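Mind having a look at this structure? Questions to follow.
Only one protein chain is missing from this complex, and each of the others stays in its spot.
Here is chain A:
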Amino acid sequence: MSGAGAPPAGAGRGGAAADWGGFEDTMQAGGSGGAAVIDMENMDDTSGSSFEDMGEMHQRMKEEEEEEAETTVGDEEDGEFLGMKGFRGQLGRQVADQMWQAGKRQASKAFSLYANIDILRPYFDVEPIQVRNRLLESMIPVKMINFPQKIAGELYGPLMLVFTLVAILLHGMKTSDTIIREGTLMGTAIGTCFGYWLGVSSFIYFLAYLCNAQITMVQMLSLLGYGLFGHCVTLFITYNIHFHSLFYVFWLGIGGLSTLRMVAVLVSRTVGHTQRLILCGTLSALHMLFLLYLHFAYHKVVEGILDTLEGPNVPPFQRVARDIPVVSSVVLNTTVKVVALTS
């Protein structure tokens, strides 16, 4: 396998390095690619194409290399007229045009990706101690509702907590032998966690907008993300220690604390009793029910549901006629025994 694959390895590596090796490299490659295209074109034209052709080219690509075209026209006057060469020049020009466009597109794409990373970077500007403190603070509700509480607009902690939750959920699914018909466990776990985080954040943000709460989307994501710390702790413990009473204690204790913390923050940033009630009621209900769902969906109940769901899947087995006589004979035997015993 590596025998056939190795020769392209070198080429692929070189090509990929040119394409992807760092964003600055890509930018440079794009720029030099453009320059190389122009050079090739000049060579092709000086090899002998018609003057009119050069004029046309000059017209078409005047926004790019006006003076370069001028110099090649100067060289062109000495060259002899060859129609075939002119055609080739046209073809070369088209190819060059395409390559130029492709290079420009790739460069701009790479640049936009780079720019996106730069946009996100401030939200990841944290120290380990800050993350630890915020994790601890996410379990400590602060009873201060007269003054807006501070929310750090930071995404590193929430993102890592969501990934941790994905891992814990995978663990829970495996140990409960959950089977998902359409899709993989991995996809379900990722979809559930990210869907909850992003979906509920956007929903609460929308509600907060309606209720006139002072909170931004990033702050909402951060708040809800750190709120998942309680979920992680609870699920990690209760997936491994199977006591329902223990789970309820954790659900009310740890899950409740993290929910209270979020509620306290939201209350301090909202004005008006009705608005506070709507916002905090929705958030706490969603947050607590999500924990309940995660625990029971992938714990034991699912097995029962799947067993009942698998009923219709059994027909291949039922078609075997042997089963029924066996059952009936067993029934017959037992009834005979019972009759014999009773009589």
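The working rule: a residue touches a chain if its C-beta (ideal position, glycine included) is under 8 Å from a C-beta of that chain, and two chains touch if they have at least 3 such contacts; residues count from 1.
Simple rule for what comes next: contacts and distances are computed from a predicted model.
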Chain excluded from display, named as in UniProt, from "Protein PTCD3 homolog, mitochondrial", "Kelch-like protein 42", "Signal peptidase complex subunit 3" or "Protein YIPF": "Protein YIPF"
Option from A:Met173, A:Val265 or A:Cys280 whose C-beta touches the chain left out: A:Met173
Absent-chain contact - pick from A:Met99, A:Met139 or A:Leu159: A:Leu159
Full-complex contact with the absent chain, from A:Leu91, A:Leu120, A:Leu210 or A:Val271: A:Leu120
Residues in chain A touching the chain absent from view: 2-3, 5-7, 9-10, 13, 16-17, 20-22, 117, 120-121, 123-128, 131, 156, 159-160, 163-164, 167, 170-171, 173-174, 177-179, 184-186
